[in-house]
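With one protein chain withheld, the remaining protein chains of the complex are depicted in position.
For subunit A:
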Amino acid sequence: MASDASSLLENILTGMADLFGVDGAALMLLDGQDRLRAIGATDDDGVLLESAQESVGDGPAIESAASGGLVAIPDLHAARPMGFPHVAVHAPPVRAVLSVPLIEDRELIGVLDFYARDGRAWDRTEAEAGSRLGELMVIVLQVLAEIRTDRAPSGQL
């Protein structure tokens, strides 16, 4: 069994990616200063995607956070406004991205990214599924927040 919050979250991200039928899922959350920070992903490509968006200050997740809506990118490498080539250059294997805003009590708390290594057009059904999985992630984060204690500052539960 997973022994810490990090492993648990990675397991859940992996489960969500499997449910969605995509190559991976990645998470960015607002910190105490309302900055969107890369939390992690199911694999190295997802970590690259989130880190790139955090350092560049742009990308589908950033746009999703700003608008509060879903952002569907068929190919990250496409020229603006269809893609984010300046982000893609830092995460070359990632092509398609669906960014889902995470809303708790009408407030943004982060963004959940689903991604694929092949370009794809996200259809309406997929967008709906992404939204539902975003709801699920909010609940998971609430659980983790409730059980997290200050006894374990390194992320251990």
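Convention: a residue touches a chain if its C-beta (ideal position, glycine included) is under 8 Å from a C-beta of that chain, and two chains touch if they have at least 3 such contacts; residues count from 1.
Basically, contacts and distances are computed from a predicted model.
Among "Aliphatic sulfonates import ATP-binding protein SsuB 1", "ANTAR domain-containing protein", "ABC transporter permease" or "FIST C-terminal domain-containing protein", find the name that the UniProt record gives to the complex chain excluded from display.
Checked against "Aliphatic sulfonates import ATP-binding protein SsuB 1", "ANTAR domain-containing protein", "ABC transporter permease" or "FIST C-terminal domain-containing protein": the hidden chain maps to "ANTAR domain-containing protein".
Touching the absent chain: which residues on subunit A qualify?
1-12, 15-16, 18-19, 29-32, 37-44, 46-47, 104, 109-110, 129, 132-133, 135-136, 139-149, 153-155, 157
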